[in-house]
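Since the structure comes first, as structure tokens, the remarks are kept for the end.
Here the complex is missing a single protein chain, while all its other protein chains stay put.
This part shows chain A:
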């Protein structure tokens, strides 16, 4: 495996950890999404309690050249609240499924956040000055008696302590019968898609009372339902192209220029299965939990239960690379089915080009270098939290004699899952979410 040191290998060091130390995790604190903005200056998290916390990287300190700026809390707000579907007597969870940032156009920052049913556009703006010297109001806001006003003055702006305000600018509701799993902003920066289990809708960021359905895989008879949509993403450069993945392990690429309803794919990516290997678990573990384009848009990465696959958009019949995340779990599928872990939805992310990262159990996360074909397993743990100390690679012993410092499969803690990770768009800084803590790691700078 990828050892410490050697050539261009990145050496990861602990930088920060956010969140409560205690083991007793409140449901609301479970982190459900992590996303850097386009510059990497801001890092947003969403949780099961419907809250968004945004961290901002502080300006680089000239005296502390050995580390990049730390991330500190910038803004926090309640994005979604629990709701009730009266027709079906079902509760609508406030859990934030995804956050996606818009590219910055002016002083304010905008992000889309979504729960199962409703997408919201939030504006995050700074206020560092306020007007003082009104004619009709006192400084504390009380209105002055107009008869006491004898002279006029011009109010002026005076500096004040920085206040960061979040306000909902658009609410995109009532367009999804099923649960939203993805949102993706188009490269035209005007439209975005939202995908639920059976349908994908196209929205304009300015228009909330209408959305266009562009994919509908609901069968006329629900008894015939065989697959659901698990993730969707717009191509990073081609504004009419998007992909969606399914619970059967396929990815469909669609072109909106071909027809208004993209039920017929332009490309279908599917790896042929060896029928002799088929088992009860085959379909479940082939379900794709995440799909992400590379920055160039030439490749896309998919995550299924046991592996990460890289696909070349020019080749539909098989992935160009497959990386095993935790193959040792294949002989534990029975118990993983019983404890529902087999349905865990792991995400994956790129550094943009040649390194991919994804989470696993026991608070382990994995990185694969596409060039060197080497991989590493690291752990997000408070025990390793000395800044600038390089993280020690971990190793799981699948069978046989366990070496020193290895951990056996049966000792893995399946409640400690890393489902969400994010990579800074420009630097080697990564954000890794454990159940209720956010870890930030960066590469060792000399």
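The rule is short, and it goes like this: contacts are C-beta pairs under 8 Å (C-beta built on N, C-alpha and C of every residue); 3 or more make two chains touch, one makes a residue touch a chain; residues count from 1.
The rule is short, and it goes like this: contacts and distances are computed from a predicted model.
A single chain of the complex does not appear, and UniProt lists its protein name as "Alpha-endosulfine", one of "SAC3/GANP/THP3 conserved domain-containing protein", "Transporter", "Alpha-endosulfine" or "50S ribosomal protein L20". Note that of A:99, A:195, A:262 or A:333, the residue touching the chain absent from this view is A:333.
Across A:104, A:247 or A:372, the residue that sits in touch with the chain not pictured is A:247. When the full complex is taken into account, the listed residue touching the unshown chain is A:227, out of A:126, A:227 or A:271.
Across the entire complex, the residue among A:59, A:147 or A:277 in touch with the chain not shown is A:277. Mapped onto chain A, contacts with the missing chain fall at residues 18-20, 26-29, 31, 45, 47, 49-51, 53, 73, 76, 78, 81-82, 84-85, 87-93, 116, 178-179, 197-198, 222-223, 225-228, 247-248, 277, 279-284, 330-334, 337-338, 343, 436, 438.
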